[in-house]
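Here the complex is missing a single protein chain, while all its other protein chains stay put.
Chains: A, B and C, in written order; residue numbering restarts at 1 for each.
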Amino acid sequence: MGNVSIVLVSHSKKMGEGLLSLLDQLTVGKVHLASASGLGDELGTDATKVMEILESCPRDSDIVILFDLGSALMSCEVALELLGPDFASRVTIADAPFVEGAIAAAVESSLGHSREVVVGSALSARHLVKMQSDTEGG
Amino acid sequence: MGNVSIVLVSHSKKMGEGLLSLLDQLTVGKVHLASASGLGDELGTDATKVMEILESCPRDSDIVILFDLGSALMSCEVALELLGPDFASRVTIADAPFVEGAIAAAVESSLGHSREVVVGSALSARHLVKMQSDTEGG
Amino acid sequence: MLTVDSFVQFVEAYHERLRALTDLLNVLDNRIGDGDHGTNMARGFDAAVKKLHQSSLGDLGMSCSTLAMTLISTVGGASGPLYGTAFLKLSTVWKGLKSVDGDSLRRGLTASLEGIQARGKAVPGDKTMVDVWYAMTSYLHQNDPFSSEVWNQAVETAQQAAVETKDKIAKKGRASYLGTRSVGVCDPGSVSSAVLFEELIHSFTGGALRLEWETLALY
Partner (left out) sequence: MLTVDSFVQFVEAYHERLRALTDLLNVLDNRIGDGDHGTNMARGFDAAVKKLHQSSLGDLGMSCSTLAMTLISTVGGASGPLYGTAFLKLSTVWKGLKSVDGDSLRRGLTASLEGIQARGKAVPGDKTMVDVWYAMTSYLHQNDPFSSEVWNQAVETAQQAAVETKDKIAKKGRASYLGTRSVGVCDPGSVSSAVLFEELIHSFTGGALRLEWETLALY
């Protein structure tokens, strides 16, 4: 099990769960993954749910959070404040594209890398070129 | 109705539908939105489904596609080849973050902007700063 | 003076106002956001009233933190963590207090404004609820000692700040996606904040102004 858990915080429960299953397929059990997405079945976020999901990550793991929109970020920040500084010191919220960042982070975590590396790869996903022109060759 | 339809192509049906409902909420009926995501309920993409969804967009609208992973891109490209050059000339596949690009594109389309502007805003979503440090002020 | 009882009455009264204003707040948010601010706030305060009724509230600190926890878990939108943070800050300032006076109220609201700004990074003028919270606290800092005239003016100041968001360009929150197209509609969170102050001050003073809202002029 990688030492870095990945937590998804989206406004849509479906979006969080869908991405989770994609990450699951890529990391085949090597990473603790969880989603704290949606307000029940409605669109929204719930800071207390984020707290619960963070608390249920393995205690010896660091945590990287990916979020979709600014209001999800605020829920994450409230959750971290309520969990207190000791807990929060294990967590980094990544300012990264939600899907691409989560994929990069999950893959790096599955390779056993540190939180720093995992976060770095999530941030680098901003620059990911997903389409390649023919002339670029390799 | 904006002149630019937004089509989502994800490996996960849930992820596509979840994002769709988020865009729906933001654009309140002003933009034609559709998702061609998943291989049935399995993870994957289906180029013939992408074709169908593209063909069901309003005929007088341009189309911008957002996709999650490289293999979704390939399905989009096969679909465009099969639809032929006339149809394909109405479509741009955006090399943008899936969620952030789709939100930016949907908002621009809801404002009535052209395909060029919509695509531009999707690409700019790469540089979107979702977290702001306290010192940045405004 | 605010006591646990009058605080709960404030929440109940605000909840009633939100039920009546749900459509208006949704329409404002629909024009420049995602159309859910009224629904979000009504849902949150509906849950809050129920929760406060079920809880044994020893003091104002507990009352505020109970309200805050309910809001962060039931509002759903940006306004959830923002109002949640405001009441968490109040709960810290009012910890252990069974009643608060004007000074405490001002101190509490000032801390709340700081919390909202730390959370959302908005500054006054960004066309967010900060515009109203800032106008309110500034007014209270400039108008000492408190009189019923001052409280009435404070409530009007808050309303005016909400109305003045109409001509501003949103710099934060979903409305900021629209850039200059956000002009011409009042910020929904500013309106809900101004109404919150109406009800809070009404409960605090036992009878301050409740204002007329020219709702059609808001958008």
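Throughout what follows, a residue touches a chain if its C-beta (ideal position, glycine included) is under 8 Å from a C-beta of that chain, and two chains touch if they have at least 3 such contacts.
Bear in mind the structure is a predicted one, so any value in this text is a computation, not a measurement.
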Chain not shown, its touching partners among those shown: A, B
Given B:H32, B:K49, B:R90 or B:R115, the one touching the chain that is not displayed: B:K49
Interface with the unshown chain - residue positions in subunit A: 25-26, 28, 103-104, 107, 111, 132, 134, 136-138
Residues belonging to subunit B that touch the chain removed from view: 39, 42-49, 69-71, 74-75, 77-78, 81
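To be clear about the criterion, only the chains that are shown with their structure count from here on.
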Inter-chain centre distance, subunit A versus subunit C - centres from mean C-alpha coordinates, in Å: 32
Cα-centroid distance, subunit A relative to subunit B, in whole angstrom: 22
Junction residues of subunit A, two or more chains touched: 11, 43, 69-70
Set of subunit C residues in contact with two or more other chains: 36, 174
